[in-house]
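Have a look at the structure below before the remarks.
Yeah, one chain of the complex is gone here, protein chain that is, but the others are all in their spots.
By written order: A, B and C. Residues from 1 in each chain.
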């Protein structure tokens, strides 16, 4: 965000800034997940005899305290902390003493990061789903309110056959419902426990119980062999970004429809004043900025998917630091999607169709007429079609 | 492929060339799927009383004949046919007479195209999965053959901890197994029956039985409402392209590893002569072109995903002709993926690790030593870590 | 195109198919450029004393003969030839005997490919420019024909201020003129002579005159040091693809405008029957498929740019075979752009604005009124704006 090169920093500080990047900002949202993962790890260590019960308890309590303090705004991750993991470990050791250093046994930052990230992604995926469900409700409410109004059904943007607000709205509701199912399906790759894979080659010399943390953290499976973990990094993220991209594309297409309906030439709908904005030089205008910004946001989210795939591409197996750069587009896409879904649900609730402005010509019924001719006279459709076409051209 | 503008075509011919595009090439692979969809539609029409049983039977037999002839190379889709659907309908009418015109009742090209495409995608997805399974076998066979050989496990491309050929290979096998599961999951969006949605607004005036074609064509569900069908176009395709992109990324990363192992500086492996190529000016060289081409192919497949998403973006709802352009990147990606998977399976079967060239230094065991110190002395990991680090620096 | 895996090819044949790929198709368009590059190379060799004058002359005549034969359809590049370079060298040696083997002295396929490609790209870039110039003419002709017709100038797709067909059309003409200038600028990276860099490390032991081939082939500069050549591969291509992407985006946006103008709700324009198509089930419709396909083509061309950049990304320096995969998207984008520009120029020439359907309300003149108030009364614009806004709300 700020421009580092202007700051005349000493060189070492620049290296820190470059390598830590935005992590101290970004990782704020990972505190709860990292605390959860660390407690599960400590409890497993204790069960395996690598940590005594008192230490385990003080680690768990200390971490919970730090989480509560963080949520209360009492501390933040600083650049010097580099990331959420170091920030927590440092503060834990300050809080409970030497035992704080024992939680990292049998764990690398590589599997720790991924554990926190997947726990977070699981929650975020569910959260996006809930917001989309509210959007479905808004579409349904619109259908309940004005579903009977006739609309021209179009192909190639040309009037084709009769449709209704209910049918139009129902198409999008199916799309959003499908998006929710897609989000659920995206959990498949999220739901693999990386904990215990260490830096990617396991923890030789220690007898860890990976299944125990899988159960504690409610993962569906333990990812194995250990070398699979770092190789898979970015895939769960990409899977979520793909689903968000499709979802945002539907929001973009809904925006396109509504922007069309809102033109003076169509004026099929009106929008509430609070979701439109004024112009700085044209007194008379009410602009549908929200819809345009949603349409643009779909481009941003799709670019986040590209960014994630680009970062992973062609890397040798084993952890590579490049993978750290995946967090930013993932968080950017999640936030922007939720904001866009919310604002769209609100906007949809203010849409008012204006039936007086919507006209369906007789020609829209041509196919139906041809079908009736087939049913009544038993002639082939092509012949019925030709006959109706002739009538219409008269 | 050919450059139209050089041909001095009359204007109308140019419009045909531009609108039909490469369809007459591309659609060759859709003949079987379109025949299958058309027969299901005809049988449903007959059951609903819109087609008499004899006509239905001659339609089904005619279509099967045309399919057999096509597979025998007796006819091809021509530019003048525009696409597979017109090609089949025209030839069917020539073959069986007037009844051929009766199959299009209650069907638009819009739902017909999508039906054929989804049937094809379902088969293609299964087919890709089979090829990937063969690649898994090749990886496993390598692990069986040379799995015990030690490899340095790396992070940041630096020796980190001890690994083996089995562990290295097992990571990729998990990735490819995950890809197969991903392909299965991608069928969710493919497996919705579009038939009966007509041009996107149903078939008013006709009483069609959409569930019947869903059963006949073994779709998992009937897509509804009818307006959902065209809005969903491209999503099943994008879902498959996303899975192919992840799969190809793994192939690309496997290539990166093998290219590294094959350098003179590593020389961890040798490759069979038949998967390497010579140089036009350097007599001594054997080049691993196949691996480079696979790595490059991953970029092409990822671009196919982008292309599909770009084409769908921001379109109004209802059918738009832009969507026709999705076929080319989908077919391109499927073909390139299968070819790349196959060639990689073959190459992997020729990989020979050269254990004499692989050296693991003592420092790779530092973490394991630290773990043992923790287990034996009960000191915190951080302290054990410091102690080992000091020993290593001596 | 064809699906290799279905053919039951022996393994070695598959490796050839995979490594040669589509080159034997794609390279057809490079024959002229490769002949030109080879003759320049041979003449330089002769001038430096590495080739006697008779051999040089028979090489030049042989190559010209092969080019003429190729243009006459007498031979084509076959899969077994692998690429244009081998195809020509093999046939040259058949034609003129042993001397044919002397032209490759001091040249690698790496610099040879790039020379042919840049010569081709230079011509293709000029050719695209000419087609765009014809599109500018079509836009200008429309402005001459119907420029005086009023149009609502819109922002946010809302009527904002008065405009005209001439202003609307003039915006696109500026865009296309800018595209032509962009194409000219894209030649900067094309216009560097790679010949003489060999496989990327020069031709030690030979005294070649690189400046001589630079002059003969009319390159602007000799690319040096020799290691720069392979590192730059893909950049000239990407530069051209970027310009084609911007150009196609403008064509896509022009399509969006025209599709809007062509809806029943606007009906600002009519299109000639020969650039519209009929429907398979709706007798009454004339669909603007061409415009939709152009809009979709913009997505394809943008994906070609992504593909090119993806293939280059992260490669070690020095030639890598991945780079061969850049040719396909470059040729795909050039062809599709020229076809789209041509069809759009033709379509634009048939556009007929229908002034009776275009209505500009009084409110479009609000800004102008406010400006006049400022000019006449000397009040701040914000006050004039408020006063006009009040009048409009009455």
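Operating definition for what follows: a residue touches a chain if its C-beta (ideal position, glycine included) is under 8 Å from a C-beta of that chain, and two chains touch if they have at least 3 such contacts.
Everything quoted here is computed from the prediction, not taken from an experiment.
Tell me which residue among C:203, C:263, C:277 or C:340 touches the hidden chain in the full complex.
Looking across C:203, C:263, C:277 or C:340, the contact with the absent chain belongs to C:203.
Which of these, B:117, B:212, B:259 or B:301, touches the one chain of the complex that we don't see?
B:259
Would you indicate which residue among A:115, A:324 or A:367 is in contact with the undisplayed chain?
A:324
Out of A:287, A:317 or A:367, point to the residue that touches the absent chain in the complete complex.
A:287
What subunit B residues would touch the chain not displayed?
These residues of subunit B touch the chain that is not shown: 152, 155-161, 259-260, 262-266, 279, 281-289, 292, 306, 310, 313-314, 361, 363, 366-367, 370, 381, 385-386, 388-389, 392.
State which residues belonging to subunit A touch the missing partner chain.
Missing-chain contacts on subunit A: residues 1, 3-5, 11-12, 14-15, 17-19, 21, 25, 29, 104, 107-109, 131, 198-199, 274-275, 277, 279-282, 287, 289-290, 292-293, 295-300, 302-304, 306-307, 310-311, 313, 320-325, 328-329, 335, 338-340, 342-343, 346.
Spell out the interface residues on subunit C facing the chain that's missing from view.
50, 98-99, 101-102, 104-106, 110, 153-157, 160-163, 167-168, 170-172, 174-175, 178, 181-182, 185, 188-189, 198-206, 223-228, 230-232, 235, 238-239, 242, 245-246, 249-250, 252-254, 256-257, 260, 295, 298-299, 302, 306, 309, 312-321, 367-369, 371-372, 374-375, 380-383
By our rule, only the chains that are shown with their structure count from here on.
Note whether the interface between subunit A and subunit B is symmetric in residue numbering, meaning over half of all numbers used appear on both sides, and answer same or different.
same
What's the farthest chain from subunit B if centres are computed as the mean of the Cα atoms?
When every chain centre is compared against subunit B, the largest gap points to C.
If you average the Cα atoms of subunit A and of subunit C to get two centres, how far apart are those centres in Å?
Measuring from centre to centre gives 36 Å for this pair.
Centre to centre, by mean C-alpha position, how many angstrom separate subunit B and subunit C?
From the centre of subunit B to the centre of subunit C is 28 Å.
Per the centroid of Cα atoms for each chain, what is the distance between subunit A and subunit B, given in Å?
Those two chain centres are 24 Å apart.
Listing for subunit B: what residues touch at least two other chains?
104, 198-199, 295, 298-299, 302, 306, 313, 320-321
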